[in-house]
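Here the complex is missing one protein chain, while the rest keep their positions.
Each chain gets a letter, A, B and C, in the order it is written, and its residues are counted from 1.
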């Protein structure tokens, strides 16, 4: 057992930390941030800075232009990047691009990679992932998929409605989950400017950290050539799992950075603000919250590291990534909620960075499987004859 | 012991419920709502509707033009009004006007009442309450008051900075807390357009339910005649308590209405949305949240009723209103957080009313004394020789 | 709305409080307490004291020899009795006798009442209630009932095994739940010394407050005449509900008394024990626990009062008594757990009364329906078309 970072990891950690502090945090008040995320010009500037710093898309393979980070490497780097709400956008490691890049590396054809993945790794284009549908379609339960792909010669014709499609406005390509006539699910790739893709509206949301916001979109007789199937036909759900297990974990990493940021802001405040005759933090009612924050963050970090290490060993980690997702999303949320409470009026106003973190993070307990779905899935595995381990 | 509503209470409950459902909820999507609350024109329309319905400023005395509600009456009516986020504005029972009206009735002179209170009860003008100050001034600990009032002939000259002043933009008058040269605290009344009052900026905040938002304001040699002292000089902290004990409780009432609204939205969703083969609510993971919501809401309601009844008996309720404030603010928050979780993606977007309630309500665990200050105060009383009771 | 106690209630409260303090608490260290509860001789002494004080079996009708307490009256008196762990035994208001007396009053024939109920109200005999069975029989789910009653002429012949039968050792009669050949459930009365009733063993348990402990018992061809059916045949489950709704609530009352006792012990300790330079209670980490205790106890009390009042109005309170049971059992448990924590080493040893309360109370979150079964039942009602109210 060894908890040491490798020399390379330690260097990457340090470099990312400095990059975020010196290059990215100063842009946090930039007015090019909208209720639907940083706008494209701000994103381009952020990505440009990461490119210059040699930190762009670090999880992509070296062949594609990344740094070829392992899962544990990502745990180190992504936490640092998450320390600023603009950091994941800068490094091109935010959802949904981060997960799409991962999936494309694993299952896309060479041709698909050259067309979509390479420019994406270079930060020149963005993508989205179209799975979730309005009721009665696929939500927490993906098996309720309604969008259809009907074979027509060498093409497929796709119809359906999707929503909560993060990053759709401004994306260059989309990965579409649709079901074939035999009911099996398949993933398709399409340019976003293809006829038949309609962005119906932007959704107003609590978070505002994703460039392109969240969209309602519709496929109306979208025609996709057979060579734009991603991977093999009928393996859609399997690929969704391949994408999700590590993607969930990268959320845990990035939000851990944001939780740490909130905690640092709150700690600083607790050190200096006086009330009832002493520094706020000297009141146990506040000090205990700081202690609980530290426990929760370390808990999250250890689950992340352990699960990342397992992934690096080739373990699919369906169980462990579910567990880490619940543990981290809930622990990190408690941290941010406590920070709001410590900051008082300044926690619920834009006087401090924490209000925005609070708004951005709440959805994390919901997306990539709400806590309840993961608990149900964990329980099922624990109850099965062989247990989870 | 008797938990029956009086006939009048039952009628008021029914009338308010219908008024909110029929007249106010349809306005909830009205575009005249801004990040700093409903604008003045929307407010005027809302107030006009309540006036017409005979429900305007119901807590004011009949002499002043209200319905002369007792505290228990308020518990009934304010919960119903809170069922819409626009309801308290419509009935003119929102913070800070609700508490200011209560305080003015108790301690203002006849002349002060005619000048400011009567038009306020009629919904024609609004007010604000200037107590909280930036560090190192008065926050959760009011004794740190920095704003000064220096006697100059028959006048007082006030200097200082305040922030988190709810409703300041657009308010007609302000109650100012300042300390005299002997260090004692005194409340002053002033028109908001007096020379020497400067609204420095609006504060961006998580909530957006208060007309006029929250302001940073400054008093620069604000001159206030001696007859604009509210009540007696040097009784500022005492009046703050007189204002706060019931004002805290009215927050509990209004937010209980909002919690109930969120719960109804979530219950409806849990009844109809299907996942994993049955209605969402049939999954215990969701059903248990609904059960917990019901427990929490009933707990809040019972604490409100009991404390309101004690106030009606003449009990100052310093202990009980602190206790109710912590219990209700935390219980109602849990309800809303669970509703967000049940609604999933629709809980963190404007697809449903709940996201806005979530944003509006978070501050309730902070204002009028954060939970930690109340717990500290309750503990002190429990430990004192005679105990709390 | 009125939270006043009637003069009679206030007097009963005062009398019971003094009786417990002066007559019962001094017996708490009496060596006649065993791992299976106070022994019969101690019980007789306790009951004798209550009889003398005019407080014996106060919930029974005056006709039967009780004080004819309403449900709200019981809320007042039982909380006081519960202040000592011997109090409920003294007043003859402990489970299962309390609930059995209630049920017998409602549905027993005159003959049955004279034979069993009258001496029981006089404290001369005890009873037990035989419903729960080992797997795969009736547990939290009563519909899994296995014990059979087969008609044979005018008699019924009963066979089956029961466990967790509180008070069985030393009881004079038993109420047996068994199913008829048509599958319907029926309650039977039988003397405990009837041939065919076998007490197989005592069960070692966490609690030790019930005289007679908990038994495993077996019915082997127990022959019961038809006139020993309790109420009407086939109404067993309905009667179980009639018995349970108020019986659950009386648990809430008694344990509230025990929680208050623990809290008083812990508060006293927090006032006097010093650590790190001041009284323990002056540390917010401890003071906040006291504040939370007070909140939890008041929450429990208000739910009890409200539900009791509803029962007095003739409301069956299936929903409300479930809700109160979950709220109270969890709130009161939190109180006792916090008291253990405040007392430190003295909380986990017999140096203080709290360790025993901790051991006795844990089962309360389980019996008369574990929290999970109640939450499930509450959710089901909340989701039904008409809602719970």
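Assume contacts are C-beta pairs under 8 Å (C-beta built on N, C-alpha and C of every residue); 3 or more make two chains touch, one makes a residue touch a chain.
Computed from a predicted model, the values in this text were never measured in an experiment.
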Request  = From the touch rule at the top of the page, work out which displayed chains the omitted chain touches.
outcome  = A, B, C
Touching residues on chain C - with respect to the absent chain = 132, 135-136, 139-141, 144, 163-164, 203-207, 214, 272-276, 283, 285-286, 340-341, 344-345, 347-351, 355, 358-359, 362-363, 365-367, 370-372, 375-376
Message = Even though one chain is hidden, which residues of chain B still touch it in the full complex?
response = 283-285, 288
Task = By the contact definition given up top, give the residues of chain A that touch the hidden chain.
result = 1-6, 9, 72, 267, 270-271, 279, 281-282, 284, 286-288, 290-292, 294-295, 298-299, 302-303, 305-306, 309-310, 323, 326-327, 372, 374-376, 378-380, 382-383, 387-388
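As a convention for this text, only the chains that are shown with their structure count from here on.
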Message = Measuring between Cα centroids, what's the chain most distant from chain C?
response = A
Request  = To the nearest 5 degrees, please report the angle of the rotation taking chain B's Cα atoms onto chain C.
outcome  = 180
Query = In whole angstrom, how far does the Cα centroid of chain A sit from the Cα centroid of chain C?
reply = 52
Ask   = Distance from the CA centroid of chain B to that of chain C, rounded to the nearest Å?
value = 42
Message = Quick check: how many Å separate the C-alpha centres of chain A and chain B?
response = 38
Task = Would you mind listing the residues of chain C that make contact with two or more other chains?
result = 284, 288
